[in-house]
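In what follows, a structure is listed as structure tokens, so that the remarks can point back to it.
The other protein chains are all here in position, but one chain of the complex has been omitted.
Naming follows writing order (A, B and C), and every chain is counted from residue 1.
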Amino acid sequence: MKGGEGEGVDVTDAVARRRSDKAKLTNDAELQRHYARMLLIREAEMRCGALFAEGAIPGFIHLSNGQEAVSVGVMAALRPDDTIASTHRGHGHALAKGLGLDSFFKELMGKADGACKGRGGSMHVADLSVGMLGANGIVGGGVAIAVGSALAHKLRGGDAVAVSFFGDGALAEGVLHECFNVASLMAAPIMFACENNGWSEFSPSSAQIAFTLEKLAAAYSLEYRRVRGSDVEEVAKAAGEAIERMRSERRPCVMEFMTSRVRGHYEGDMQRYRTDQGSLVDPLDVTREALEQRGVAPEILEALAADARAEVEAAVRAAQAAPDATLQSALEGVYAPKERA
Amino acid sequence: MKGGEGEGVDVTDAVARRRSDKAKLTNDAELQRHYARMLLIREAEMRCGALFAEGAIPGFIHLSNGQEAVSVGVMAALRPDDTIASTHRGHGHALAKGLGLDSFFKELMGKADGACKGRGGSMHVADLSVGMLGANGIVGGGVAIAVGSALAHKLRGGDAVAVSFFGDGALAEGVLHECFNVASLMAAPIMFACENNGWSEFSPSSAQIAFTLEKLAAAYSLEYRRVRGSDVEEVAKAAGEAIERMRSERRPCVMEFMTSRVRGHYEGDMQRYRTDQGSLVDPLDVTREALEQRGVAPEILEALAADARAEVEAAVRAAQAAPDATLQSALEGVYAPKERA
Amino acid sequence: MSEARFAHAINRALDDALERDSRVLLVGEDIAKAGGVFGATRGLFDKYGRERVLDFPISENAMAGVAVGLAMGGYRPVIEIMFMDFVALAMDGIVNQAAKLHFMFGGQGDVPLVVRTQHGGGLNAGPQHSQCLEAWFAHIPGLKVVCPATLDDAYALLLASIEDPNPVIFVEHKALYAMKGALSEPAPKAELGVARIERAGSDVTIVTYGAMVHEALAAARSLAEEGVDAEVINLRTLQPWDESAVLASLSRTHRLVVAHEAVEAFGVGAEIAARMAQIGFDELDGPIMRVGAQFLPIPFARNLEKAVLPGAARIVEAVRATHG
Partner (left out) sequence: MSEARFAHAINRALDDALERDSRVLLVGEDIAKAGGVFGATRGLFDKYGRERVLDFPISENAMAGVAVGLAMGGYRPVIEIMFMDFVALAMDGIVNQAAKLHFMFGGQGDVPLVVRTQHGGGLNAGPQHSQCLEAWFAHIPGLKVVCPATLDDAYALLLASIEDPNPVIFVEHKALYAMKGALSEPAPKAELGVARIERAGSDVTIVTYGAMVHEALAAARSLAEEGVDAEVINLRTLQPWDESAVLASLSRTHRLVVAHEAVEAFGVGAEIAARMAQIGFDELDGPIMRVGAQFLPIPFARNLEKAVLPGAARIVEAVRATHG
């Protein structure tokens, strides 16, 4: 096996050890970065939950607790010019893709300079400047948008790609199947990224979906991979490989991330219907344990958590102090003005 | 192998020969009946085409020339309490299921006692009394209706089944995929009957559909069978077996009938886009040849054709002489009156 | 009379319909064991079982079409489209199929089908979970459209809708589910197409429906303090709507306000106003005023949603303007 540039052919044990240490260090650093992002999402969402409970955030709030590794792992493989379209459960996707924490909290609190000027709220967080084409209140609603975005990437040339996130429940929506077909026909560089948390709102998806995504992908001859969605490294690796292929080969693929919906469908959900609590896997636990096993000091992990808390705290404070959205701005914001075109 | 009632165990060659002659005779009689029905549909539709060309039938007219063996073969396996939902190309389905020729022509000419009182025309021929739930102007529009009908059969008990006819182009419509899922989940006794004529209007379906129906059915673990749609015996046999299974096992299945759209998409279509004329297989030719090979006399075949012509001629005359639909009846027909409920 | 919530009235009507008529089925997303997102079907799965109360996957268009097939097959499905915004996915089944079949097949069959759905703001549910789209359906021959305001109406109109042999769009308001009120005993009855005068008055007619009925009554109370005696008509059914009741009232008051939560432009109120500007023209002593949501998607933020949605204050202003 040939090594890379500058590496000798005679690899001694010591060198090998040093190299693997270095790789481990790199991996650790990367995993720490992943962990930090996941912590930030978790911390932000727990604050959302608390702010919702105390009435400071209204509306329907779907937290992605348990699914952070998918957001962070997939987004680690994406560039700012890549695009994603998300779901009702879109906080993690948005924050991981680069939506600022301030904009995020301001949006959820309905503030004038929230990400969407307070007009969309949790179900519509978006940041087009970083390629985050919006959470979506319609199950399956973002899938075709992502395919269109992928087609735009393809038509423009270059190697940007799009990712469509959707839940296992969305597999029942016809538009998703239309999109599998369209993307296949047009060889759009899109990843259909299913976050399979086992639930469609209050019903187990097994009672709603009669097929497996694997078999469905096979019907369209689409590359498919099932990934442990609680393992951010595995997610990042698998997504990274798939996305690299999409950059050159310009065709769709399907990935299924097996995840756990740690909380209720939305905040306020009493979850009386739930029976699977025993089997939930929390990616933050998984990642923390991995880091601990690799010898990362507890103080470092605590420092990361403290950083996340501080960042979130600052953003929440900024949001609370920010001015409310104004009706005038909303009234003027229904149509795009001609000049911008 | 045990024989049937009253038959000895020692089967001599002679008996066997006589038995197979009898079977052949039965088969011939049955095939002649099939052929007669196919002739009737062909003759009726050719008259539609002619009446359209001379302006006596208006609107959009999609003929099923080339697909008659599917209509006749599938319907041979159905009972009047079984239901079908059809497509824009629904004449053959309707006539084979039992819509009267008079009602049919009157409908297409917009007469007062047409099947639908002249309100629907070619794209909406229906006869609920024989379980024909309507042609449909919306591609894929009949599929969910058929699933609902199958569910009604299932909920009611008994062994009636439903058949959903659709074209290969309809495979692109999301609702069809929703229906595959729903029917699988609910174990609805429905046959998804695809008439694959290779065309979606003016485009080859190969340019519109990225998957095969066989693979799609496999994704839903649905029984699938591909059948030569030009061979009415093969259609009848395959459909008959599938439907018998559905009667007892109460679950969906998928059949794909490979057919040829012998004429244009609709009447008046110049078909400049067509390149496949060489490969078209006409089920009437196939069946006539089969009958000839089985020694059915040419006079008999000619008599059957003459019968069909006469029947159609009589129906056309009756329709031409019939009174036009009236506005008053239409105005009163928008809502079902309470009493009927 | 019993104290209950609006959602209970819906639930009671469904329960009674299931009890009385074995052809009635409930179909919807999370309506069976889960009892529906707003609890309207709670308990019915346990009581009537899986053959009467059916959970459906997230496939709104198929749901509508399947319901048409069930209706043609002799059943009386009541489907639930969880938010009215999601009807956007079911328009083919409702508009191209259900609405037209009875007519289009020359009266051969009926489509006794009810689409329960809920509209409106008040929960900060945002642009895709707050729309009032009833005008879409009122425009379609073959459909009926019903929108109850009170517990009695919710109960009685829902039963009447289920008993109707035609497809009925039955629109509940999400902010009403928790509303407490009285449910009459013996159980109230209602006929589709008949409006009710909720408050008699002689100075101005306020025509409205759904949750806005309560705003209109509040407006009438505050107008009374100004010495203006407003009549409040609750349409209850939007298609067909009770033209003669509105005209009769207008002939007494000579002034007209039409109010609803839906976007004013091209909303249901436009038809009422336009019709009265024709057949009631000679009765009119002032301009016909309309009240509805301003022309923008319903925004999420509390203060924005509140500002956009019309309430009693805007109705009062409109009444004043009929004199202007």
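Remarks
Everything below uses one rule, namely that a residue touches a chain if its C-beta (ideal position, glycine included) is under 8 Å from a C-beta of that chain, and two chains touch if they have at least 3 such contacts.
Computed from a predicted model, the values in this text were never measured in an experiment.
Within the full complex, the chain left out of the display contacts the shown chains A, B, C.
Checked against the full complex, the candidates A:G92, A:G120 or A:G169 give a single residue touching the omitted chain, namely A:G120. Within the complete assembly, A:V147 is the residue of A:L39, A:L101, A:V147 or A:L222 that touches the hidden chain. The residue from A:L63, A:M109 or A:V175 that touches the chain not shown here is A:V175. The chain omitted from view is touched by exactly one of C:G69, C:P297 or C:P310, namely C:P297. Interface residues of subunit C with the unshown chain, by the touch rule above, are 61, 85, 87-89, 91-92, 95-96, 99-100, 103-104, 126-128, 133, 135-136, 138-142, 239, 258, 262-263, 265-279, 281-282, 284, 286-290, 295-297, 299.
Although one chain is not drawn, its touching partners on subunit B can still be listed: residues 58-60, 110-111, 116, 118-121, 123-124, 136-141, 169-170, 172-175, 200-203, 207-209, 273, 324-325, 327, 330-331, 333-334. Counting the whole complex, the residues of subunit A in touch with the unshown chain are 83, 85, 114-120, 124, 126-129, 133-134, 136-138, 141, 143-153, 155-156, 162, 174-175, 178-179, 181-182, 185-186, 330, 333-338, 340-341.
Note that in this section only the chains that are shown with their structure count from here on.
Contact tally for B-C versus A-C: the pair with more C-beta pairs in contact is B-C.
When each chain is reduced to the mean of its CA atoms, the one lying nearest the mean of all protein CA atoms is C. In terms of their C-alpha centroids, the spacing between subunit A and subunit C amounts to 38 Å.
Counting partner chains per residue, subunit C shows two or more touched chains at residues 57, 59, 61-62. The set of subunit B residues touching two or more other chains comprises 174-175, 178, 181, 185.
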